[in-house]
Structures are given as structure tokens and as C-alpha cells.
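Only one protein chain is missing; all other protein chains are in place.
Note that the chains take the letters A and B in the order they are written out, and that residue 1 is the start of every chain.
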Amino acid sequence: MTQMAFNSFLVVMLAVPVVTLISRQWTKARALPAVLLMGSLGVGIAVAAAGFWRGQRFTVDVAQVASFSFALSVDRLSAFFLLLICSVSLPVILFSSSYIPRHYAGARRHWLWVLLPLFLLSMVLVVTASTPFAFLFGWELMTLFSAGLILIDGDSEQRRHNIFIYLLMMHAGAAAVIGAFLLFLPHASNFAQMRASATLMPPPLRTAVFLLAFAGFGTKAGIVPLHLWLPRAHPIAPSPVSALMSGVMLKTAVYGLVRFAFNFLGGGPSWWGYLVLLAGGVSGLLGVLYAIGEHDLKRLLAYHSVENIGIIYLGLGAALVFTANHAPVRAALALTAALLHCLNHAIFKSLLFLGAGAISDAAHTLDLEELGGLQKRMPLTGTMFLIACCSIVGLPLFNGFVSEWLTFRSFLAASEMTNLSAAIVLPLAAGVLALIGGLAAACFAKVYGVAFLGRPRSREAGSANEVSLPMQAGMGALATACVVIGIFPGLVLRSLGTLTEELLPGALLPPAATSLSSVLPWIALFVLVLVAGIAAFKRAKSLTATWACGLPGLDDRMQYTSTAFSKPLRKVFSQVYKADRTLEVVPGDPPYFPASISYRSVRTTSFEKFLYRPSVDAIVTVALRLRQLQTGNIQIYLLYIFAALIALLMFMRWA
Amino acid sequence: MGMGLFETAAAKALASSGVFLFMTVLLIAAAKRISTCIALFSVQSLIITAQIIAVSRMHHSAEGFVIAGLVLTVKVVAIPYVLYRIVEELKVPRDVLSSTSSSQSVFIAAGLILLSFFAVRPYAAVLGGDQAMLAAAVALVLTGGLLMVSRKKALMQVIGLLVLDNGIFLAALSTTFGMPLVIEIGIVFDLLMGVFLMGLFVFRIRDTFDHLDVSKLRRLRG
Partner (left out) sequence: MTLAMNAVQVLLLVLLAPLVHGVISRLKARIQNRRGASVWRPYADLLKLFRKEDLVPASASFVFRLAPIVLFAATLVVAAFVPLLYGSALLGATGDFVLLVYLLALARFFLMLGAMDGGSSFGGMGASREALVSTLAEAPFLLALMSVAIVARTASIAGMVQWTMGQNFFQFSAVHALAFVALVLVAIAETGRIPVDNPTTHLELTMIHEAMVLEYSGPSLALIEWASAIKLTVVMTLLIALFVPWGMASSLSAVAIAIASIVLLLKMAALVLALAVVESSVAKLRMYLVPDFLGVASALAILAVVFTALMR
């Protein structure tokens, strides 16, 4: 029965673009694509829930109809990620059902409703594929459809440049992933066989597979130094698409790495884990440090995605180190932490991007320096954005805390190991995670404080109005999920435990992991009672003006700006933000009063200056040298061919 | 009974004196004033004196008590007193003038402590319980070097040398049973002489250049 549901889910998703194209002209059927898509996503959630909570399996195999190596199979890991995709996309589509008609008209709207379900379907394909061909098919389609969705928003010169970089890096990553699959190819043709064939591979080959998978999936996930495309591509997409890209698409890369490292290769030497740990720590720190320096809301959120992927990689690295040291119980703890953070990040990052969409809808700007006082004008949106901020910072009673707590506990568990380097490095990684958490708190205090609190800094912010009901409902669903998982984490943890037990042989989720779920509801109840009690007590209040040292009237510009808020932190970490500052003073007639002063500060990340520019220049130089082979003389070309023939003959004779 | 409690307390405290020495290493790296460094050096010498007494009691050697008395008078009382007087008379700013910030110095000192631990590890079987003591000795030597290299006030070079000598002395104490009495006396008087000479020179430098910053004393080039 559920197999039929799965099949129908795929069919309806495919049908939505068709329906959109057909019903283009009927104004009555405006809402049809959205409703249809939400319906199919609902079915998808039910299917994935059956797969994740009850362990049912589904397969769709094209080989039954045509001799094509294209098959889908949903096991527990795929079901978890399918659940992630569908349950996060549903509120996003609900949001878009009202957002898209307000911002896009005519052909652009139709193209959005054509490409969105195809984009979602390609992600579903990636996480449910069971043959390399199906996986790579979905992988490439993900990139193409998301690029198409970005292009719908406009195609100026700057945007096309950013989309080009996005496509380029995604293809480079895909090449690495293809390479990783190719190394399996003579022996295994679908995922079920890869585990067995990996045990027969010699260690250098396994290392090559791991490194290729790490590089390929890392490019997609956005770890430093392969993160360059993230802050260029995510901000220029329409807000719901940014939510999907940041919240869901990055997780498919994590899925790929988990499949390769744990399912196919079954773990490896501990230096793999240290590599992933290093990548995670550096990405986490640099991501949040770059985010602190931003004041464009979407770029800031994009950098935070880099940071959270770093946190996920910290958990994955710990799990790999534990597996290498034959500690499956601790590995289960670390892997559960990483997977739970995938789910949590998908939920609260999508909520943050939807909130950004709501802000741009209401105030028509995403520059933090122009916002302010939005909480009073958009109370519901503001409250839900606050919930998302609390979740991403990892404060208790919200979902981000649970996965960070689990990661901390897995680092603590490392201290009991006999391997000295693991017992030292992993607890120190907890310090890095604490620093990342502290920086994230500072950054989001800035974001929420500057955008929603205080007084409006511009006329648009002052005239913002609450957004429409579907948009609120979409955000509300995600916010509720944040709070529910934050207070009752046991709902998800138990099934995640079963999932990790399947992935890692001999693993068992330690009881310490669930101790949190016994104490959090009590704390939540206590805090709720206390807050309600005190709020009921304090009645008398009277409104005044903000204290301005006795001077009349405070200008709205006399508040802290986002740049000012982050200045102390940027000054302390100044090694990271090497800005090029130019100050030009044009002296006036008496030289003490300048005619004009201009100050310009440009921040290019060090990676662009020291890694990308030189490598691009080197490749271009080599390419120019190789151009000399292209002489244009036909006899030289014939000479090339005959030279190759002679070389082949010699090779066959003497090799 | 009371004596027994005191004995056990003293024995345990001495066994963990390595911990105290590490604390002095970190604090001397974080110190911002010359007088703090002098006080910490005095504390270090006091701990080492206690260690000498403990070892002498164990081996029942009278020589050890003589050395302990010597170290007490010279390193804990005399040299710090002389240095304090010099600092008072000099009337230059009393900060340490370091080329690295306080927290960077502490990080470097922490790294040096870890390095000394790892360097001493191969000899763990031979040393047994004294491993921490030898590691502390190596850490003191390295910290003395750190002070001499990174602190720009001329007086800090002397203090660095004194700390370094403390480390060498402690190393000799923990591996063999200290050096022969004659050599000990010789080293201690050498140090005393060195401090007096430094005292004289420091006044000359201050009078000629009006500062004590050794990084600016580079005229001695070809």
C-alpha cells in the first residue's frame, strides 16, 4: 500500500509542472500548482515517516521495464533524508503560494511553478537513488534546476557572473563524485553491492574513493575552502528557493558523504576522521566570522549555512574517528548528533530565509542598516524569526541546542579512549564548537536586534505591514517544529538511534543521549509557569520616550547599526577580515576644511586573494601555453596523428 | 599523630609541587610587571628549596641541607632583594615591555609545557614518579628562554637567565641527586656576581640611552 503511495508521490510531483503549463491561461486555477505540490509533499511525508519510524522499504526499478540502470530504493537513511526534504519543503511551498504571486508575474511565475517541483524531485531522486546513474542524474539536475530558479529572478551581468561561478564549482564537485563512483564500477553496479566490493578494494583505492567523495560532496556542502559559491548563489535566489537551497540541498551533500563513508566504505583509518574534523572546525569558525561582518541579511544567512555545515562535519569527523578506534557506541552518538543537526538546521535555516523573504516583502530591503522596529509592525513574523534565531544559536528549549548538546557529549565521550590523540583532539574540538556557538549568539543578537528591535531606520521599515496568512502559516509550521523538537527531542532521537544502529555495525545509542529528553520538558514547564506567573503579576506600565540624556528627541539614526555592533568582534579577529581601506581627502581652499572625504572599505575574503586568484591565473597561463599546439597547419595535425600511431606501436612492442 | 598528619600533608604537597611550578611558569609568562616576575622567581626558588630538603631527608645527606640553605639565602632572599632595589632606583616604567601580548605568551608557555611533557615521555620507565618534576625542569628552562627572547627590558634578560638556571638545577636534582657541593656553590656565586654586574650595567644603559629597551640597542653592527 505504501509502495503505491510512494509511486503516486513521484508521479504527482512530475505532474505538477505539466499541470502548470496546461493551466497557464486559466486565472481560476492560479492556486492549483501550489495545492497539488503541497498534496504530493504531504504524501511524501507520510511515506518517509513510514520508512523512518517503522522501517519499511520501497523500491522503484526501471530495469523491470527497460534495461536501464535506474532504480530508487528507500532504506532508513534515505527515508530520514526524504522526510527532511518533504517536511521542510511543505511549509516553504505554503509560503511561496502567497509570496510568488506577489513578486512575480506572468511567464516568470509559471516558470517558477514548473521548476520548483522538478527541483524538489531531483533532490528526492538523489536521496533515494540506488544506482550510480540515478544518483548522478539527480545530482546534476539539482544544480541545473536551482540555477534556473536563480535565473528567473533576473539576469543582470553581476547575477550571471555569480551563477556561472555556481555552475562551475558544482560541476567540479560533480566530477569528483563521478570519479568516486567510477572507482567502484567494474565490481558493483548498484548501492547494495558497493558495500561488499569495498571490502575487497586495496587501502589506497579506498582512500582515493574517500578523498574524491570528500572533495565532491564538500564542494556541494560548502565547506571551507570550497565555499566560494555559497554566499554568491544563495542571496540572489528568490527567498523560498534560498530556503530550499540552504536548508535542503546542502543536506543532500551530507547524505552523500554519510552513504560513502559509513555505508559503502564502512569507516576507515582515523586520519579520515581528523580531516573531516579539521574541515568542520575551520568551516564553522570562518563561516560565522564572515557572517558577523555582513549586513546584507541573505549573505549573512548564507555564511551561517557554511558554519552549520561545519558543525555537522564536526560530528561526522568524530564518528569516523570513533569507528576507526573500534568504539561503535560513541560513533553512534556522534553520528546521531550530526544527523539530528541536519534536520534541525534544515528547519531553522528555512525559517530564517522565509523570514528574510517576509522582511523583503514588507520593507522592500534586506540591508540591516535600513531596518529596525519590525517586531512592533510584524508581530507574528518577528516572533517566529526570534524562535529561529534562538534555535540557530543553540539556546536550550529550542531544537538547535539538542544537536549541539549531543555533539558536546560525543566529544566528552572521547576522553575515555585509550588512543591519546583522540582523547586530546576531540575534547579540544568541543572548545572550538563552544567558540562557534558564542560567535553565532553575538551575530544573531545583532541580526534580530538591529532588524526587529528598536526604532525603524528608514521609511520603508517604518511602513512595513504584517505579511499574508499563508506566509505566516508556512513560517509558523517551521517555528512549531523548532520548539517541539527542542522540548521533546525523544520523538526523533529514538528512531535516529535505530538508524545509526543500522549504519554502524555493533552500535547502540548510549542511554546518556536520551537523558536530555527527561529533563528538558520539566525545565520548559518551569520556565513557562514562571514567565506566565511573573507576566500576570506585573500589570502597571506606562509609556515614555527613550532616555536621551535630557535632550529633545532621539533621531532614529542614533541607534547602534549592524556594522557598529560587530566592530569589537571584527577588531579582535582582525586577521580574518583583511580589508582594503582607502581614504581620500580632497583639500579645500583653506586646507583645514576638506572639500570632500571619501572612504572605501572592500573586504575580499582571503580565499579569493590567496587561493582562487592564483590558481585561476596558473590555469590560464598553462592554457595559453598549450595554445601553441594549435598551429592551424593541417600537416602538423597529420603529424600529431601519425606520431600517436608510432608511439602506440612502440608501446605495444616494448611494454 | 599530629606530626604524622603534617608529614603526610607535606609529602603529598611535595609530590604535587610539579603542579605549582607549572602555575608559576604560566603566571610568569602572563605577568605584566617586573616586580611580579621577581616575586614569581622567588616562589619558584622556594619550591625548589623544599624539594631539596625532601630529597635530602630521603637520602639522609647533610650536604643537601647545606645546598638548601644556600639556595634559600641566595635565590629566595638575596637576589630578589637586589633586583627589587634596582627596579626602585631605576625609576623607569615598570612594565615588562613584551613583544607578544599576555595571552599569546601564555599560549606559548602552555605549548612549551606540553612540549616538555612529550620530550620527557621516553624516560617514563626510568623516572617513575619523578616524571612531572623533570618535565617541570625542562619547562622552566624553556620558559627562561622565552622570557629572554620576548621581553625587551634589559632587566628581564637577567630574570630569564635566573629562571633558566632554576630549571637546570631542578633537572639535575630530579635525575641524579643534584650536583656536587663545590659545583653548586660555584654556580650560585656566579649567579650572584652576574646579578650585581647586570645591576651596574643597567644604570649605565639607562643613563646613556634614557631607556632600557634592548631592541633599540643595535648600534653594535658592522
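Here is the rule we use: contacts are C-beta pairs under 8 Å (C-beta built on N, C-alpha and C of every residue); 3 or more make two chains touch, one makes a residue touch a chain.
In this text, all values refer to a predicted model and were calculated from it rather than measured experimentally.
Of the candidate positions A:Gly39, A:Gly55, A:Gly148 or A:Pro427, contact with the hidden chain is made by A:Pro427.
Here the missing chain is touched by one residue of A:Ser130, A:Thr252, A:Asn399 or A:Gln559, and it is A:Gln559. Touching the chain that is not shown, out of A:Arg54, A:Arg102, A:Arg195 or A:Lys376: A:Lys376 (per the contact rule at the top).
Within the whole complex, the absent chain has one touching residue among A:Val527, A:Ala579, A:Ala618 or A:Ala643, and that is A:Val527. Of the candidate positions B:Val77, B:Leu114, B:Val149 or B:Leu197, contact with the hidden chain is made by B:Leu114. By the touch criterion stated above, the residues of chain B touching the omitted chain are 8-9, 12-13, 15-16, 18-20, 22-23, 26, 30, 101-104, 106-107, 109-110, 113-114, 117, 132. Seen across the whole complex, the unshown chain contacts chain A at 373, 375-376, 379, 382, 386, 390, 393-397, 401, 404-405, 408-409, 412, 415-416, 420, 423-424, 427-428, 430-432, 434-435, 437-439, 441-442, 445-446, 448-450, 452-455, 512, 515-516, 518-519, 523, 526-527, 530-531, 534-535, 537-538, 540-548, 554, 558-560, 564-569, 571-572.
The rule is simple: only the chains that are shown with their structure count from here on.
Separation between the centroids of chain A and chain B, computed from CA atoms only, is 53 Å.
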